[in-house]
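Next up is a structure, given as structure tokens.
Complex shown without one protein chain; remaining protein chains in place.
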Amino acid sequence: MAEMFQILAPDGTVNKPELVPAFDKIEAMYRQMVRTRYLDDRFMVLAKKNQMGTYAQFGGQEASQVGSVMALQPGDYIAPMYRSTGACIAYGWDLHLVIMYWRGHPEGWRIPPHLNMLPIIIDIAAQFPHAAGVAMGLKMAGKKNVVMSWIGEGGTSQGDFHAGVNWAAATESPAIFVIENNGWAISVPRAVQSKADFLMRRAEGYGIPGYLVDGNDLLAVHHIASKAAEHARAGNGASLIEQITYRMRPHTTGDDPKAYRTDAETQDWIDNRDPIDRIRKFLILEKQWDAEREVALKTEVEKEFAEALEKADTYTKPDPAALLEYAMVNPAPHLIEQQQVLADRIRMVK
Amino acid sequence: MAEMFQILAPDGTVNKPELVPAFDKIEAMYRQMVRTRYLDDRFMVLAKKNQMGTYAQFGGQEASQVGSVMALQPGDYIAPMYRSTGACIAYGWDLHLVIMYWRGHPEGWRIPPHLNMLPIIIDIAAQFPHAAGVAMGLKMAGKKNVVMSWIGEGGTSQGDFHAGVNWAAATESPAIFVIENNGWAISVPRAVQSKADFLMRRAEGYGIPGYLVDGNDLLAVHHIASKAAEHARAGNGASLIEQITYRMRPHTTGDDPKAYRTDAETQDWIDNRDPIDRIRKFLILEKQWDAEREVALKTEVEKEFAEALEKADTYTKPDPAALLEYAMVNPAPHLIEQQQVLADRIRMVK
Amino acid sequence: MTQLAEKPNPISEKKVMTLAAALTDGMDIALERDEKVVMYGEDVGVMGGVFRVTTGLQGKHGKHRVFDTPLTEEGILGTAVGMCAVGWKPVVELQFGGFLYAGLDQVISHVSRYRYRSRGRWNTPMVIRFPYGGGLNLLEQHHDSPETYLTHTPGIKVVFPTTPYDAKGLMLAAIEDPDPVVIFENIKLYRSVKEEVPTGYYTVPLGKARKVMDGSDVTLITWGAMVTQCEAAAKAALEAGISCDVLDLRTLVPLDLEAILESVEKTGRVVIVHEANLTSGFGGEIAALIAEKALFSLEAPILRVAGFDTMHSPFNPINHFHRPEPAYIADAIRKVLEA
Partner (left out) sequence: MTQLAEKPNPISEKKVMTLAAALTDGMDIALERDEKVVMYGEDVGVMGGVFRVTTGLQGKHGKHRVFDTPLTEEGILGTAVGMCAVGWKPVVELQFGGFLYAGLDQVISHVSRYRYRSRGRWNTPMVIRFPYGGGLNLLEQHHDSPETYLTHTPGIKVVFPTTPYDAKGLMLAAIEDPDPVVIFENIKLYRSVKEEVPTGYYTVPLGKARKVMDGSDVTLITWGAMVTQCEAAAKAALEAGISCDVLDLRTLVPLDLEAILESVEKTGRVVIVHEANLTSGFGGEIAALIAEKALFSLEAPILRVAGFDTMHSPFNPINHFHRPEPAYIADAIRKVLEA
């Protein structure tokens, strides 16, 4: 039996005091967790009101996403999937762009030049070979940077999971592969995906370090992610991390989890293993946080969201020309002809 | 460090006497090894004379292929790859059909109804999902049969390797996945494929038994393959076996290994680790074999080959109609139209 | 041996069904009639699929007949090949057409070739089904129309049901068919079309187009959700006195070339409409066949109305410019008449 790495017990008490980082760092991460949780829930409200398209919530996985992505440094890359919105926000993605992305606004799809963020991947596991390529490229360029990518436990059954991790491992490239094991792949439980007790067992078959981490323990997640990042930065290659967490929300906008899991199971995680509660309890126990600051943070985040929403709402309407932009750098003649077709269609609909 | 399972030392002396099977069984396997080695070399001669198409020799891997396939029982399936000709012959593939297959004669491609042999797969690793499907199907049918499939160490880097092994493991289906690690994927050495010390390390990540076997030790290969087959037959699911062996021959007809490996390396395997020498030495030490029987076996095999070649040479010439047969059971109209096009083409060339 | 003939079921009772319900009903009957039929994929079991098309089937027929699998399209499609070799008839679901790509190697290299490669020893009488097509503002890769990758792959039959009656009859025909069949289930049509459907067993043959509207001025050739769009355009045209022959191909492979040529010979004017991007789309194949077999009947250039040569637009507020609308089809009708 592998042991699950933990620094904080679910009640917020410390297991491994020697591994607790500086409080300002913890506070920064805690703030991101509260912020992303709030945003995630607001986004779902927008989606339900058809003010966003289909949206995949990450609620419950804040420690897992914030704790890992905040182990990165400037110049590092991330290769996110559809559920990584929390990681992307903590990484620095502009909020109004996040909203616009999930609205299907072309300018939301434009990845800002200040972020080494690869596009959000819907095609499960395909981001792992991309991440392996980034890692190999960084190594070849002699850069001291790393790449981090995330996948669900369901995604570990895909061929691309294997091709990507093995490639980075074999080429000793600086990649951190994070499995966010949230128990469910839509309606399919973890057990269907693999007979292995833990998915980080795969690491040995790639000859790289593997870690089993309590994914709802911010400090544990951050500690291991930092360790893997250092390992990579020092030229020692890739790591595979399994973070045990839970999707406290439906799969996406349209999903009703009652069809496949008990409310009791979900409620148990919400009541007893919420990642935000755990770190908040710790901070309060350590007298680093209090109700007043909590209220201030909430207000700040609400304001931030309101502003971002306003910005998104009032953004220039999508220009239909976007449909044919970025199809090719040197557009082939048929694309130029289709610009005319598009112009005609716009005229027809008007 | 995993230990490599061995029953016979390279000099033919016994490590684990308690595991030596009955001599008639060993002799039957030894005969297949001598037979397949002879045939393999004859096939290459045919290929070099353009009397066969491109051919992939298995010379050096006779223990690995014969020892594993002969662990199977009636009703079991095999899912071979392009280098599995030795396994297919030992499994019962009619010799004249083998020749005709490698000649590209349609009747050689027809898999005879008495063999549960899936088609030879060129698309590396794709046979593993097929094998997983057969295994799942056998289990669902309540059959006591198993399926065995082979892959090169290069093939273990493919997504399909992972998808197939994981599927059979997760569904606890009766499959035996054999990695024939022959050191090279054409010109690419084993080290490029993976950072893992041994590829059987992957087994743990699938939650199934993994074995590291001396692939040039017939008895070791057979023992472990039998164990895995029993495990599967008893309803315990899949296994992953890595057999360390060596491709003593070029990759295929057109290949010149001098371009990428030293003659000394190959010669060392030929001189000191030939799988046939090892088991022959053992049989002679045990007084179960002698020069006389060896000569008789050679004569028998030569005769068999001559007859098969004669049969293949005098087989009805391929009927061009074969080009459009078996395209669909219920051919769509365009295929029926193409039969006319084919008839026209035949006329034009005549 | 030719295609199976239509097997109507005149004595059966009828019930109003959506296209989704009709598909479910067809699968239910297939599971009942043939114990070799099994269904698997991602979320098809307890949950009944993301569009609930397999709803109730696991409960009724058991976990050994309808079940969830590891999340891998190459695994789903590759194991189906092996399942066939043991005598099963897998009906597998891919969650969306855009995830076919992740398993395309197994389709192109194996599902399509296994029979040819073994000279009839191993057949692949499986059914592969998935939701496809635009119009719902889901995520990227959830709106793709990947039929060309399949029509170009030999040995695969390609089916596009557009009415509940057809959906059930084509499903049953596809499952019975001894060749691999891919069923494209349009996500817009799943619940937007309803009609009376016999509750019993019947089949609709693969390879027979459906005449949606009868006309003599222009031939509209289409499939899937574009049938609705063409119908709308043709109705509008009719008000202006232009009558269109609207052909719902129902299956692209086998193709009902006879029906196409008959209509083209009558009208001399052709518009082909599909959701997939234009270049190398199946519309090209149809145009080529017409230009070969009915050239001298043509009185106007053959026009195609299709998606742009980009991925299906993920830009919700503007993706109706990408996916053919009745107005664009109407414009093409006007153009072929003016030519």
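Odds and ends about this structure:
For reference, chains read A, B and C in written order, and residue numbers begin at 1 within each chain.
By definition in this document, a contact is a pair of C-beta atoms (placed from the backbone, for glycine too) under 8 Å apart; a residue touches a chain by one contact, two chains touch by 3 or more.
All values reported here derive from a predicted model rather than from experimental measurement.
Of the chains displayed, those contacted by the omitted chain across the entire assembly are A, B, C. When the full complex is taken into account, the listed residue touching the unshown chain is C:Leu104, out of C:Ala30, C:Leu104, C:Val127 or C:Ile242.
Checked against the hidden chain, the listed residues A:Phe5, A:Trp167 or A:Phe305 yield one contact partner: A:Trp167.
In the complete complex, the hidden chain is touched by one of B:Ala185, B:Met200, B:Ile224 or B:Leu283, namely B:Ala185. With the whole complex as reference, residues 53-54, 82, 103-106, 109, 122-124, 126, 154-155, 157-160, 185-188, 192-194, 254, 259-260, 317-320, 322-324, 327, 334-335, 338, 341-342, 344-346, 348-349 of chain B touch the missing chain.
Within the complete assembly, residues 77, 79, 106-107, 109-113, 118-119, 121, 123, 126, 128-138, 140-141, 143, 147, 159-160, 163-164, 166-167, 170-171, 325-334 of chain A touch the chain that is not shown. Counting the whole complex, the residues of chain C in touch with the unshown chain are 98, 101-102, 104-105, 108-109, 112-113, 116-117, 140-141, 148-149, 151-152, 154-155, 253, 276-277, 279-293, 295-296, 298, 300-304, 308-311, 314.
One rule holds for everything that comes next: only the chains that are shown with their structure count from here on.
With respect to chain B, maximal separation of chain centres occurs for A (centres as means of Cα atoms). Centre to centre, using the average C-alpha position, chain A and chain B are separated by 44 Å. Distance between chain centres (mean CA atoms), chain B to chain C: 40 Å.
Within chain A, contacts with two or more other chains are made by residues 157-160, 192-194. Residues of chain C found to touch two or more other chains are 69-70, 72, 74-75.
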